[in-house]
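Please read through the structure below; I'll follow up with questions.
The complex appears here minus one protein chain, its other protein chains still in place.
Lettered A, B and C in written order, each chain numbered from 1.
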């Protein structure tokens, strides 16, 4: 490890933000990162207010991300921020991300990658050109049991994959919350801030990413049914997608914001020719592996659990039965990002497990998913070919 | 109640049959029905062997159902069978059912109704013409908590229905069992005995029926993806269907026989504008009702549970926490059928709850489902209109 | 198998009885036993009424069990009852059981065995002297996964047993139901019908029996805390017992009727030096086996499940995932009893699995448990030695 914490500058995350606090907690948890600067709101007053609440010196709180990049660049190397965390609504992802990279700052970006697929391609290009680190916070791939699932499949425990069910049922948009002052609902249902999709962009992409991540498969075509259930909306609040993968497997993806009474229980089931597995956020520390002719097995998270893969072990903190949750999964993204960054700085080779955080390709594929799903939903043809 | 048990004659259910034993247990359980005769196999020897094992006098065991109808008709009214239970593979449903009805016997028939949709229509006509009772054993609608779910939706607790997820993941055909001497696998994967679909006919129809039964909605169009996963098969062993319902709601139906390690956990989730609910066979005595702004509720089966509807109460036997299962659900179909029959004989009006067993319309719709799903799976068009 | 069903005469089980119906369903389910006679109530009118509802000829319905024994003995051997099922409150167990045996009838008796421990000893002596079959309906030992648990422990999978937790929390007597017309509550809380204990006799004995049955251990001493929680009662409605077993293991038994909102989730956990296991009625078809250094395993009931022991396989009826419940567990006692009786009659050796139903020793130990628990509860000494 280096001799100092990494310094983070945050873009977005001012009053009323949910995900900003999640990023800050996750970054702080493991003692590797300190919040050093911020442009928390496009309203300078609000930005300063948030800075004060976070104990930041006023001089490191900025009225805009442009200002932040400008000023921070001029600080001595050991004082200035090392990377930015961008936690704004979707339409304010591309610009700060590209500018940060061009200013020499590594980037952690909330998903989806950008507002449009075109932007995503350009951002990916910038990442490649600058050679800087880029992490896209597809939270669910940070869970230790998701890592274990990926490991088991890669190791051949399930045999060739045949079927994937992935679902993300939420109920919070069961009514027109966007007509109250609920900020989270407002921007997600607004095409100007959210993009061409709401439900599929916000949570469908998570499900899509999780399925490809765990299975190691790539989507080749899809057939989507998108719905606008609550009156007055212009973007989807519900949908289902039939999928085909590059090894011939098929899949079903379900995402909804009107599954009344549902919370955030993203769940995946993968079935192979030798075994099946099942994971869901509500039992995040448990992974069920099902065998055709032997008792199912309950894999569990825990630093003291001898059978876990390094992939899982590098992404947990507590012994079995002391549950880790969403914030720890999120923190795993930050910790792996930070460990990789430290290693690179010290000229060391990062452990392969540290390199396992979502990046540009995940982001591109996610944006492509949104594009294709919307296209398919409008089409009378059954299958739409999926291609980058 | 009448002064004698109802007399049942069974068609099929000889050596190697699974569902024959299920029907016999279910019919016997409540003391309303006695097995009085049988044509258990097309092999007379085997038919007699099964008859002996079931303590039937040799004279009431027949070499064919034709013989059974012939001979039983000639017995004195208080001795001869009242109804037949038909538990043969799909291609031997239509003929015995029609003949039984025409011989004056009521019919309990295992699902799916017939081999083809055309047969189903003709059988439905015969049922109507004869005015006899007809019960199609869509088992899952016999569960008390399924009845309660239907009741809650009908009562408006969920509000207008918006979304249905229904799934039936099995894993037992994960490998080519049909090439062993496993009779159950053999006939189901054989187009000559099973019809135009395997997975969708065997369990997809259950899921389809359950969704329409609980929600009270009717399917208007669908989009199907059917798969043959295990090499050498000619019928589907996996599939998923996107659905539209007559009130504008949408649905997703998933059925598989290659969901490795899965058993028979048929599960349904229904979401309305006011609440959602969730039931699955693995927790058959529990019904979860989810509210957007109040704690979810756990409804439970049990004769001593004061909040249950008559629909549930008429379909259970034990106090809460003494679990009832698949056989009791199946027995509920028989008990309601028997209670209705008793009532009719005595010129009494059956309770509405007794009349609630699946019949000709369920059968017809199920066969139409199979037809439409197969048609859709072959089509390049996204949506196929569902019509009887 | 013999060429006729076994004939059962029932004692008790008239109007308002819960357990009478359970016995009848369980006896009927597998087609081996028919209800042929009954003395259902000490009120002759009510006895006849119940007989009519059960389709019994009036001549086989008796005003008293004495009359039943008298008359049935005089019937031709192939017409008269083979055994009696006694389903009366506790104070009417001993007399009919002894008389039945002395009249040459085998006996199925609801638990607990008798009203007092002294009676139990005398009944045990009569059973031994007559050499007739005796089955005491400790239901929970009839569950396939309880059989599997016993098998795994016997096979050494858990190693030497170290600790047992067994619990039976009910909530139904949370208020003074006995002051309503609830018959079940009335007799259980009445020392004249129930004996020296209520909660411990009714459900504590089940827990005690289950622990000894699964573990194969025998209790050597105990320390009990009995409570009367609801005002006005004279017998315990709650209690807990610390236990020591003959191999040095210790245990905790908890039973309550005032665990408000609880149903009947009897649960046992056994821990050995190599593994632990866990079973509960609410998930009756599941047995969890926990290993110190490997994933826990989920054993499941099902006729198609290849890893199950004969002990489990002989006690089930359906494939995995089609749940069997309380009535099937109960029916397993009857089926094993019947299979053993058939075998004996035909001079064949019953399978060891058929002989596995609770009998005189279970009954005796259960009554001794009640005696010792009540004695211990009154004692200021910590430990009370358990001896027959």
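We adopt the following convention: contacts are C-beta pairs under 8 Å (C-beta built on N, C-alpha and C of every residue); 3 or more make two chains touch, one makes a residue touch a chain.
Keep in mind that what you see is a predicted model, and the values were worked out from it rather than measured.
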Considering the full assembly, with which of the depicted chains is the omitted chain in contact? A, B, C
If the hidden chain were put back, which of A:64, A:116, A:220 or A:264 would touch it? A:264
Check each of B:49, B:193, B:220 or B:297 against the chain that is not shown and name the one that touches it. B:297
Which listed residue, C:40, C:271, C:299 or C:342, touches the chain dropped from view? C:271
Touching the missing chain, which residues of chain B? 288-289, 293-300, 306-307
Just checking the interface: what residues of chain A touch the absent partner chain? 1, 3-5, 18, 21-22, 24-25, 28-31, 35, 52-55, 170, 172, 262-265, 281-282, 284-285, 300, 302, 304, 317-328
Take the complete complex as the reference. Which residues in chain C touch the chain that isn't displayed? 158, 162-163, 165, 167, 169, 171, 174-175, 223, 225, 227, 229, 238, 240, 242, 250, 252, 254, 256, 258-262, 269, 271-276, 289-292, 296, 379-383
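We take it that only the chains that are shown with their structure count from here on.
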Central subunit by CA centre of mass proxy: B
Where chain A and chain C touch, do the two copies share over half of their residue numbers, giving same, or under half, giving different? same
What is the distance in Å between the mean C-alpha positions of chain B and chain C? 34
Provide the C-alpha centroid distance between chain A and chain B, rounded to the nearest whole angstrom. 43
Could you state the distance in Å from the CA-based centre of chain A to that of chain C? 55
Chain B residues touching 2+ other chains are 262
